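As structure tokens, the structure follows; a few thoughts come after it.
Omission of a single protein chain aside, the complex is shown with its protein chains in their original locations.
Take a look at chain A:
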Amino acid sequence: MVSSKYIYYLFLVNALMNIINFVPRVLIFTRFQGTLPSIFISTAIGALLLYGFTKGIAGFKGQGLPEIFNANLPRFFSFFLLIMYACFWFSAGIITMLSFVDITVRYISPDISPYAVIIGFLLLSAICCRLSSESILYGLETILFLSTPVIIYMLVKAFLNPNFSWDAVLQIVTYMWTKPKYVTVAGATFIFSGFFNLAIFNRNFKELKTRYLWTIPLFGLVILLITFVVPIGYQGTVGVENHVYSWFSTADSIRMELFIIERVLFLFYTIYLMISMLSTVVHWHVGLELFKGAFQSKSGKLPGKKADWWVLIPFSIATIVIMNFLNQVRLGQIGQWFLNIRLINEFVLLAILFYAKKRSAKKT
């Protein structure tokens, strides 16, 4: 059993790594067609989902999604749903991994084979996601503790730079009253979906204390605005669209004049490598547990530890195969599809959860 502060870490890790998962790309792509209103709308939607989901799952104390579904829904239905959501969570991890491989090969080590990079990534995620949920939460805490100060330092450095163009930012604000687009809203709500990991991690909370839950939408809004504004401040309102990974290009424009590492890019890469590895581990862990939950026996027994590899090895092979077929454009498109489907999927999950809650209330 762990204290409730870990919910916020689950949120934070997702919110921080949105930069890897093509969120800034869609925000910048539609910057003249309603990104700003979308950010505010998605904060509202995110807050709605957040309250709905935590309220819904708090009713099932110490239970994960598999236990809730298997107990309250028809067996066939719950099996199908759990497998679907497991694949969904696995693909979230896979997209993070693939885009990070792309970033590594592009910015850091052009001479390392992408296969070596992805195998390293897969080994780490596959081994670490088999740890107990509690252990993963502790690891999460430690790594966030180490990386947040550096992120804050980099942000301060970014904003204090005299070459940061506030005019470009002000100009983009003039596009406030444009009609928002679904893709942008879908992309922006991604940063709130960290707490959906409670689907499994709820098992470890004795009681969900959600006194400071209101800070999450607030933080989310700030993070979204930063995600959107900083690349524009550095690369201008028009030039910004020339970059695929606009945040990495932005980090590369900042210098630390007095440090032994001069380009902020490398610091940025290191920290984001840590966070995205962690996020992959969290996603894969949830995916794995959901998958195993689908095969829960009638007596409530879950498959043993050895069964993990029957799930992890196929998904790892699938990752390598998918990487083989993807170039940068396709990867970006898939990332965008994922974000689009994700938002609908989250509403579906919420609806099923409330249905299950009603059923369980009727039973007792």
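Note that in this section contacts are C-beta pairs under 8 Å (C-beta built on N, C-alpha and C of every residue); 3 or more make two chains touch, one makes a residue touch a chain; residues count from 1.
Keep in mind that, in the parts below, contacts and distances are computed from a predicted model.
This figure omits one chain of the complex; the name its UniProt record holds, of "Carbon-monoxide dehydrogenase medium subunit", "Branched-chain amino acid ABC transporter permease", "Putative membrane protein" or "Spore germination protein", is "Spore germination protein". Within the complete assembly, A:I261 is the residue of A:A44, A:M176, A:V222 or A:I261 that touches the hidden chain. When the omitted chain is restored, the residue from A:Y51, A:F80 or A:Y138 that touches it is A:Y138. Among the residues A:V281, A:A294 or A:I334, only A:V281 touches the chain that is left out of the figure. Across A:G120, A:G239 or A:P303, the residue that sits in touch with the chain not pictured is A:G120.
Interface residues of chain A with the unshown chain, by the touch rule above, are 3-5, 104, 108-109, 111-112, 116-117, 120-121, 124, 127-128, 131-132, 134-136, 138-139, 141-143, 145, 209, 211, 259-263, 266, 269-270, 273-274, 277-278, 281.
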